[in-house]
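These notes are about the structure you will find just below.
All protein chains of the complex are present and in place, except for one that has been dropped.
Chain lettering (A, B and C) follows the sequence in which the chains are written, and residue indices restart at 1 in each chain.
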């Protein structure tokens, strides 16, 4: 309610600022009895971690997570799981010139007006660094979803500025710092980013995320719909400006005879729905697409005002991602996991006794990938 | 939590089904002391009402609203406002053939699997008819936002299938059943819809909504962000498949030096942000765009299965909108109003004492419309 | 959040005022598939109904309930159940003299200060009449609890002013208007109330409620504990001023060797815990006791002030219960049912897979009653 909790049955409350002593989260509602240790969480954090290639921020953070509670003898107890990550490489002096000036396109101005003050160091609470605790919580959710229901969540970068990168192979995603699903396109992406860094500018991106093996029946219409909650979670990721489910904006020009996925005893024919009908999962793959805006912290000088309302020019010299979209894939995956586990638990509450008598029909993904 | 409440401080809980005795809502949290009567609510309901042109469903519903509580001597008391709308023109027999079969692209299948049963009459709870109580609640919210903060919310249909309808003039919107902002394009839209009805098919659409006069500072990051809650509310409208804030998917190909709206003492230069930075309103116009899928209930025969999993062919013969997008504009406006009032109240709770010392700078909308 | 919803997974939102057109509620979260009709709800409403003996208010209300939604072909659908009760015998003129003056001990003053206005007719929203929708919702909860888990909830009046009425027999409770569990004491109670009415005064009472057959494991510590939620719900009943679980205030003088209920393979030895340990149900009977204050609306003249702060004398001439405790038993039962169903659903969400391997041990209630 106060803004920093995502979910209600699997409720993740995060805390921390970019340059404070620590960041972290409390996960309340993780079911008891699941094996859990740091090794289940750290790999996802490492995928999101800064400083791993020249195309992302050079801030060096190990993002080593400590489990403070909720696990006893290697197993979740059903009580809150607190996760702590100490900040290590905070260089607040980089931001001295920003204490009094608002970066165009940045949360500086809105935070200052809302709260009457702000932690200007590295964006404070609004920093993309705060996605780390969500990725950690998402790793817990993913483990439960995989073990309990066989759900698999994965994503990739499908566009970087003007460069579309169509889906090639899932194996490629983990072999390049862009999370591109076609390794052959990586040199082109690298050249693009190198040129961009020289300009001191930044660029937007597009991310695709999908979940397979999702149980049928998740979602609580009319307003805690699965698709609405996905849209909420995705738009809550820093820099996201657009969300699509299934056909998305493509549905604007579709006819009903094309958009409505037919059903056969062998399964759905197509997946324009993106796995959600009437706000409830169908058992098809969940398909989500995100638009990520360019980083607002750039080296190019721009017009702005200061805390007195006077005109200023501002350049951002701290360490930043020239394309926040590059590291966004694991974050989007985590968000999808958090929404899905929330709805699995909610569905158990309301419908655990339900048996429709009809076996879920198979999801027939379209030929090609997502 | 159980799914049918939108908002927490201005909490709207709806009830009812397409063909049950009544639909309605309870609004909990409306501030006391505001003049309110049926005349404040009915006009918005009339804008959404079915049967008003040949391009929408021919079901005849007066949608006359009764205020059951929460208003005393013409003024809100701060206690729950219950609104009741009796269903009048329910023709359930039209749906007899659907009791056992699932319409492609419809919530039939997912509801049945979730709940083990479903009210098949006109879509039951999943019917677009259930947007009426939200429009009624939205009218209450709009009145408060206008009186207390001078907020104005309006929208229009910007695309119908392949026909883009660029913004012309706001006055035109109320003079045609499509909510198009250019009256000169209406004949083309009418011809398109007439052809579509003859085919027995349906089509998608795109809607733009904006709010002006929005106070700076609304939104509770990190997860009850204003943009995330807007995305949630919009995706909770029947048939919405995509949501954009500001530049939306256009941000994918933008550079930071283009996307980040510069600030001058005279105001923001541009509004790529769509009025939200870091999840908090900037005082600029809020700009939202929606993709609406084609209606799934069409006369064209399609493949499906029945409750035993056997293959069937299905046609939908009931009265339906061939383009649900046509009546979606007032619904999207209501949703935006509901999110904004929620965040106004939340902001008062947390920050009523805040004074940043900096006057909000003017929002300079780009030349052109939204 | 806005105050008029009880529960989150089985969420009951009520609306209405004592002298408005109608009262009612929306139940969101009732599991699908339960047979339900008016006949399941009306009997509980009839037990609470006014005008049934000379010892309670003489207002004549049939309290006939209409189910507006959420039930299809006699079975709950999992969607919101709206219940409507029209007010019939509202005599607002009785309250004309109270429009400007605050009754001592009544919500008049606090409502006026909070909201800046109030509906003075019969207490408006603060009237005990508003317990009717809760009793209706409680009837739905009780049915589910009984059918699904074999839970039985019942209560009785154990004290009326200075007259203690020890438990005799459950059968007696339904045979007298006081809900006393000893029919032989009823003449004494009647004489007491007759004298009180002649004085124009009112009196307090004490109520016991218990639930048997409660599953072990309900309650979400640390703060959504079962006992804490029971205390919340009971204190939310009009006029309740104290709540005890199990030994209650008796525990102040108990030693640990007396209070802690021993366990044997045959069951618990005693039930000082009242069925809850560490906030979680033990499977023993839940035992709750309530203190109910005397009605504040009395005929005896008392000192007060008016809306201008001037001294006044006030008498209440409307129809009132001289002891609100007399009709409180079915209300307290409904509240306990609402808390228990909420926690049954929550427990399913979090722990549906749990098997401790230990069969729940039998609850051995102490000889005697509760």
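In the analysis below, contacts are C-beta pairs under 8 Å (C-beta built on N, C-alpha and C of every residue); 3 or more make two chains touch, one makes a residue touch a chain.
This one's a predicted model, so the numbers in the text were calculated from it and none came from an experiment.
J.: With the missing chain put back, one of A:59, A:114 or A:293 would touch it. Which one?
T.: From the options A:59, A:114 or A:293, the contact with the absent chain belongs to A:114.
J.: Using the document's contact rule, name the residues of chain C that touch the chain not shown here.
T.: 1-6, 8, 14, 102-107, 109-117, 125-126, 130, 159, 161-162, 196, 201-206, 216-225, 227-236, 238, 241-265, 269, 272-274, 276-283, 291-298, 300, 302-305, 307-311, 346-347, 350-351, 354-361
J.: Determine and list the chain A residues touching the chain excluded from the picture.
T.: These residues of chain A touch the chain that is not shown: 1-5, 8-11, 13-17, 20-24, 26, 28-29, 32-33, 66, 68-70, 72, 75, 77-82, 84, 114-119, 124-125.
J.: Need a quick check: the contact residues on chain B for the chain that isn't drawn.
T.: 1, 8-9, 29, 31-33, 78, 148, 345-346, 348-354
To be clear about the criterion, only the chains that are shown with their structure count from here on.
J.: Taking touching chains as linked, do they make an open path (line), a single closed cycle (ring), a hub with spokes (star), an all-linked set (complete), or other?
T.: complete
J.: Distance-wise, how many Å sit between the C-alpha centres of chain A and chain B, to the nearest whole number?
T.: The separation of the two C-alpha centroids amounts to 26 Å.
J.: Taking each chain's centre as the mean of its CA atoms, how far is chain B from chain C in angstrom?
T.: Between these chains, centre-to-centre, one finds 39 Å.
J.: In chain C, what residues contact two or more other chains?
T.: 1, 8-9, 29, 32-33, 78
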